[in-house]
Each structure stands twice: as C-alpha cells, then as structure tokens.
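To keep things clear, I will list the structure first and then write my remarks on it.
The complex is shown incomplete by one protein chain, all other protein chains being positioned as in the whole.
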Amino acid sequence: MTRTELQSFLTSKVEGLEFGEETTQYLTVTVPREKLRDFMFLLKDTEELAFDYMFSLTAVDWFPKYLGVVYHLESTKYRHILVVHVNTGNREDDISVDTVSDIYPTAHFHEREAYDLMGIVFEGHSDLRRLFLTDDWVGHPLRKDYVDEANMIVK
Amino acid sequence: MTTTDVNTNLKTQEYLINMGPQHPAAHGVLRLILTVDGEIIHKVDPDLGYIHRSIEKMCERDTYKQIVHLTDRLDYLSSHINNEAVCLAVENALGIEVPDRVKYIRTIMAELTRLASHQLWWGVMGMDIGALTAFMYAFRDREMINDIMEETVGARLTMNYNIPGGLMFDIHPGFQKKVKDFIKHFRKALPEYNTLLSDNIIFKKRLQGIGYISKEDAIAYGVSGPSARGSGISCDVRKIHPYSAYDKVEFNEILIEGGDSYDRYMVRMKEMEESMNIIDQLIDNIPEGDFQVKTPALIKLPKGEYYQKVETARGELGVFIISDGKKSPYRFKFRSPGFSNLSILDKISRGHKIADLVAIMSSLDFVIPDIDR
Amino acid sequence: MGAQIMFYILAIIILVFSFLAVTSSKVMRATMYLLFTLIATGGLYFLIDYNFMASVQLIVYAGGIVALIIFAVMLTEKIEAKIALPDKTKMIFAGLLSIVGSIVTIYILLSHPFKESSNDIGQTVSVIGENLLNYGEGGFVLPFELVSILLLASLIAAIVIAKRKFDN
Partner (left out) sequence: MYDFSKMTGAIHEWLSSLMPSILVTTIEWVLIGVVFLALFAILGLVLVILERKIAGFFQFRLGPNRVGPYGMFQTVADTVKLLLKELVSTNKVDKFLYNVAPFFVIIAPLMIMAVIPYGFGLTAYDINVGLLFVMAVSSIGVVGILLAGWSSNNKYSLIGAMRSGAVIISYELSMGLSALLAIVLLAGSLNLNDIVMSQQAGWWLFRGHIPAIIAFVIYIITGTAETNRVPFDLTEAESELGAGYHAEYSGIKFAFFFLSEFVNMFIISALAVTIFLGGWLPFHIPGWEGFNNSMNYIPGPVWFFLKTGVIIFLLMWFRWTFPRLRIDQILTLEWKYLLPISLLNLVLMAFVVMMGWVF
C-alpha cells in the first residue's frame, strides 16, 4: 500500500489516531496508550497490512512532558513501513505502556532495554528486568535529566 | 541419537553454568547464564552490558560529524558500513546528493568490509567447532583487505572514511590494482575454505539440524542479515531499499530455505562470492569527480525524525535520529542487528548441548560491542 | 630380599588404604582409597610373576570397576556431604564381627598346608585360552560360562532399570 492508502485504511479502522506531517520520511502515527495493543494486533493480523516485522523499538524522553516509545514496523510481504508513536502519561509517575512482546517477540529484548535505560514500565511483560545495567543501579541513564557527575562529560 | 529422544522421565538435577563474561566462544564479553541438565541446555539467559559504552547517550551531546566516529566502535568488523549509515541518514535529512564517485567508492569499501568480516567470522567459526587452522587461513586473506584499507584510509579496522557529504579523502592511486589483485587471489582462496571446512563430514554433522530457525520465528524475532536469509527470508536491505551504488550493480540475494546452522554458514560463504561480483562490476567504472561535497561546518538537521537502514555484515543496521533542530540530535538510536539476533538464541538452543550452543552462537555471528553499544 | 621389601611395602599400602577406605567419611575419598588397595593387590600379583592375573586385576578393578564407581558416586546427590557415623551398638557389633572374622582367617592361614608351586603354569596366552574352554582337569569352562550368564543378567537388568518410567 502506498502512504496515502495506508493512512486512509487506518483512519477507517481505528479512531483517535494522529498522523504526522506529510513531509516525514515514513508514515507516522501516534496511538493513544490504551489502544496500543489492539492497534498492534490489527497491524499484524490484517491481511492487507501484514506488518509482521518490527525492526526497531526506540524509547524517547519527551522532556519535560512524557516518555514515548517509537515502533518501526515493516511488512515483509508488501514492504511498506509504518512508524507508530505511543506516549506515556506524566513523566514523573505515570510511565507505563502495554507490552507488545507477545505480539512481536523481538520486542522482548527491546522493551527490556527501554526499561533499563529509559525507565518505561511495560505492563504485561513476562520478564521485565534490567538488561545492561546491574540490578542495583539507580536511575535510568538515557533520560534527559539523568545526572552522574562522576562518569558523564557534559559539554 | 538426536537430542530429543533423551529419557526426560529420569529425575535429574538442573544446574546453572556461567558462560562468560570471559569465555572463548563469546568472542568478547557476553555472559550467558545457562540452565543445563547434564549437557543439555534448558534455558539461556543473556546478561549484557559488560562492554556498554553509552554510545547513544554520547551521541546526544556530540555534533553529527563527531557521531560518525563513534559508530566505528559499534560493530567493529563493519565499521565502514556503520559510518555510511550515519552519513546517509544525515545526507538524506539535509537533502544532499553526493557525487557518483563517492557512491561507488563507498560501495566498494562496504563490500570489502563485508568480505573481511565474513572471513573473520569463518575463521572463528572453524575455531569454535575445533578446527584451529581455519583461523589462520582466514587471517591470511583478511590481511590483504586490511592492507588496502590502510593504504587508502590510514587505519585498518576503525576506518572513519565516511563523512557527511562524501569521503574523508580520495582513494589511493594504487587502490584499484590492489583490489583487483585481492579479488584474483581470493577467488582461488575461497575454494580452499570449502575444502577445509564446508565439505568436511564432521563439520557438517556438527552444524546440520542444529539451531533451527523457522521462517515465522525469524521474522517475529527480527532476525536479519545472513542469519535470516539462511531461513529463506528475503531481507537484504541492499535489494529492498537500495542505497549508495547498489541500484547500479547486479547481484543475487543468497537465500537458503533450510534454517539450520549449516544453511546460515553457507549463506555467508556464498555471500562472499557475491561481494566479489559486486566489486568486480564497480572497480573499473569508478567515475571521475569530487570525493565530497561541501557541507556546513556545523550541521544542523531540520526538526523531525529520520531513519536509515543499511545492510552490515551481520544484518540490518538502523539509524534513527530525532532532531530538534540543534547541533546535536535529540535522540539517537541504533537498531543493531546483533541485538535482535541475540533475542532468538534462547529459543533455538533449548534442548541442544553445550557444544551446539557454541556452534549456534558462531552461526549467528555476534559481535558483542554491536549488541551492547 | 628386594622382593621381600616390595612385599612389605605393598602389604602396608593395602592395610592402610583398606582401613582408610572403610573409615573415610567422604564418598569420593573412600573410592580413591579402594582404588589404591586394588592397585597394590595387582602389585602383589606382579611380585609373584603372575602377570596375567595382575593385568586383569588392573583392567577389571582399577580401570573398570573403580571408574564405574566414580561415575556412580558422581551421580549421587549428596556427593559433597560427609557420611554420618553409625550408632554405637552397630559399631561395636561390627567391630566384634570383624575381629572374629580375622581370627578365623588367620587361623586357617596358619593351619593350612600351603604347597609351593612353580610360577610358569598358565602363563602363555594359549594355555590360558585352552584352560578357559576346557572342562577336564584344570578347566574353567563352567565358571567362565557362569560369569557370562551373570554379565548377561546384569546387562538386561541395566536396560530394564534405564527404561523404567519414573512416576514424578
């Protein structure tokens, strides 16, 4: 599907989607937090979409409002690409997103990485532990307000 | 006897083995916590971070030209391709069209890097299976590539040849002849590789039927590169989303349907031939022209998100830049092939023996700094 | 003279290690002491030039049985744990029994009229082979066959045990 087809197809299926600007590289869509899992199931299981390959999962710190997760999806059948944004609530205390690790098993590791470095809690993840850092590490280093005076060189 | 018909009714004690962080088969500092019953693996739990250098965090304070130099240290065997990924992302974001000469040289260099990486992988694979001589064969040939790199770039491994907008400097006058000499030599050396390992009955027995990845699993776990093509998935970024000069050359995407370790092995062996074909097509036709275009001293990307895929020796490397219009990116993410490939390790090595785990890890071709970043 | 010195050395080894084998509280150590005893017994056979017997002693006991025991010991769950001493009454009873046993053995040894025999009977392979398959005077075909039946029985038993389904 082309970009416009994709956009109109998704709009007809799900309500409350916000699409990014026309100029972006790939079609970008922001999904409300509570609709994430349904939306992902739709993307993966719909015959016309067949987004079966999640090639990237990125956690972003939208300082100072909220944290976000960016999913890059591709269909190995049709080769169209979709970028899905989802945002958490308040950056200080409401930082959970539903997991997609059962839909896309590759997200299992990526979500652990995001939890480790950005502190996003993925609800329903079967094994949410720190991946890179030690278990007793304090804080999440990729956040914008993370301070470590001993080890960080700030320009 | 296959590993599946072991009498599971026997009451035996499971125990934990720490494989790594210092282990010869980890090729770096990967730590696997194995739950084993005798020699049979029940669970593999990778524990990462022993060589984590926070490159993504460092990117957030550096300028785009500085970031290129950090990427050498990701997958140090594909350093040129990593550089290229960042450069392409920045160039696309700025709308810069680089000269054809740059594209051709970048492609040749990338394929040389891929050859060198596959050679090293082949040698190490042999060593993991127990054939020590393979390592020396591989290094004999890899040395020639490193010499070519050294002559043109000045460095052998972490090359830093790409900059946003082109290349650091032009190729050495003897570059073409040396590359052609190497290709001529390696076309004779590659059959030696096959004689030593690929056709060896012990080697085949060790790999065939070991670490089977089904097509569906490979896609679901995000496996890419030769590891996925061994399961018959067409995922070559060079074909699907061509960059640099890959749309100007003809080459085959190697696909083998089997999905076990030996198929992954054969994909890489055949990919080496394809790389040589690509170089053959380009090396005599490098167009005249500039080797870089002028870019501003301090690059500032327009606000937005940019993603660039490239095919490294291990699979699909993604560079994801979120820019807020300043001199440094707001968020810089590397989608490293090794990280996704590692996630399937637990699934495919259950029920196999410790010796098989080593073979599987070798056939997935991990580079630990690529996983840890 | 030299042979006598060797005999006493071997005898001391056998005595000390067999005592240690039964008193050691670690399973693995006890196995090792048993191995030393068996090897020293093989040495005794060598000393009287009965090389075939000595070699068989080493193959069967030192190489085969002890290696199997070590495997079996490694499979036990509490290999690291020390074995608790048995209670007092058992110890006294066992001690008395062994003293009586040794008195009887020593008495028989002292009273039995030992004959000196030459060393070179049954030395060559062909003689041993013929005797093994001989049912007349000095023939061993009956014990030979009995042993093979015993081995067959234990083989079948091993297979049955290995194939048995465990409940949990």
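We call the chains A, B and C, going by the order they appear; numbering starts again at 1 in every chain.
One rule holds for everything that comes next: a residue touches a chain if its C-beta (ideal position, glycine included) is under 8 Å from a C-beta of that chain, and two chains touch if they have at least 3 such contacts.
Just so you know, these numbers come straight off a predicted model, no measurement behind them.
**Q** Using the touch definition from the header, name the shown chains in contact with the chain that isn't displayed.
**A** It touches the following shown chains in the full complex: B, C.
**Q** Considering the complete complex, identify which of C:Ile9, C:Ile48 or C:Ala67 is in touch with the unshown chain.
**A** Of the candidates C:Ile9, C:Ile48 or C:Ala67, C:Ala67 is in touch with the missing chain.
**Q** With the missing chain put back, one of B:Thr133, B:Asn194, B:Ser234 or B:Asn285 would touch it. Which one?
**A** That would be B:Thr133, which touches the missing chain.
**Q** Suppose we count only contacts with the excluded chain; which residues of chain B make the list?
**A** Contact residues on chain B toward the absent chain are 1, 3, 15, 17, 23-25, 39, 126-133, 135-137, 140, 196-197, 200, 202-203, 205-206, 353-356, 358.
**Q** In the full complex, which bits of chain C touch the chain not displayed? Write them out.
**A** 1-2, 26, 28-29, 32, 35, 39, 42, 51-52, 54-59, 62-64, 66-67, 70-71, 74, 123-126
Here is the rule we use: only the chains that are shown with their structure count from here on.
**Q** Centroid of chain A to centroid of chain C, CA atoms only: how many Å?
**A** Once rounded, the distance between the two centres reads 71 Å.
**Q** Indicate the whole-number Å distance between the mean C-alpha point of chain A and the mean C-alpha point of chain B.
**A** Inter-chain centre distance comes to 25 Å.
**Q** Could you state the distance in Å from the CA-based centre of chain B to that of chain C?
**A** So the centre of chain B lies 61 Å away from the centre of chain C.
**Q** Chain C: which residues touch two or more other chains?
**A** Chain C, residues with two or more chain partners: not present.
**Q** Considering chain B alone, which of its residues make contact with at least two other chains?
**A** Not one residue of chain B touches more than one other chain, so the list is empty.
**Q** Can you list the chain B residues touching chain A in their complex?
**A** Checking each residue of chain B against chain A gives 48-49, 52, 54, 56-57, 61, 92, 217, 219-222, 224, 233-235, 240, 304-307, 309, 316, 318, 320, 322, 330-331, 333, 335, 339-340, 342-344, 347, 372.
**Q** Note which residues of chain A are touching chain B in the complex, please.
**A** Answer in residue numbers: 23-26, 28, 52-56, 58, 60-61, 70, 72, 76, 79, 83, 104-106, 108-110, 113, 117, 131-134, 141-142, 152-155.
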